[in-house]
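Every protein chain except one is present and positioned as in the full complex.
For subunit A:
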Amino acid sequence: MVKHTLTVLVENKPGVAARVTGLFTRRGFNIDSINAAITDKPDISRLTIVITSEREGGERQLEQITKQLNKLIDVIKISDITAYDSIERELVLVKVDAKPERRTEILQIVEVFRAKIVDIASESMIIEVTGDEDKISAMLTMLADFGIREVARTGKVAMIRGAKTL
């Protein structure tokens, strides 16, 4: 099982995401996360797609899919940045059970992970955490003990380090 992070620049037009994701399903790839948002140029959107290939020959499949993606008229550029040294971030909102007597414990975890408490209620709180995959999963494991009520994740965004751009 190999994870890949693809960044795709596309025309900011209706239906483009469907064209892109449709290709993955057709070739037996599961999309772990997909993030889509406009860039500094209003007519260009950027997708960050994380996929794992479970099948044998996954690398070759991925090469094929990258080529197929490139053929889509609305796809401007696609890069597999897995092998690059890059910054990867995801933002997660977690609603956890937070009875008054356990709040200090939660606060400590929040501090260690440099997360933030963004909402507080009598029985629960919402924590916002940003980070790479390892940090997010560590944080979620810690919070699981308190009882997670709901999780909302943005999916990963990524950027290659240094001056190089897509």
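In this text, a contact is a pair of C-beta atoms (placed from the backbone, for glycine too) under 8 Å apart; a residue touches a chain by one contact, two chains touch by 3 or more; residues count from 1.
We adopt the following convention: contacts and distances are computed from a predicted model.
Trainee: The chain dropped from view, which UniProt name applies: "Aminotransferase", "Pyruvate dehydrogenase E1 component beta subunit", "AsnC family transcriptional regulator" or "Acetolactate synthase"?
Mentor: "Acetolactate synthase"
Trainee: Please identify which residue in A:Glu63, A:Glu105 or A:Asp145 touches the non-displayed chain.
Mentor: Among A:Glu63, A:Glu105 or A:Asp145, only A:Glu63 touches the chain that is not shown.
Trainee: Quickly run down the residues of subunit A that touch the omitted chain.
Mentor: Residues of subunit A in touch with the missing chain: 10-11, 14-15, 18-19, 22, 26, 60, 63-64, 67-68, 70-77.
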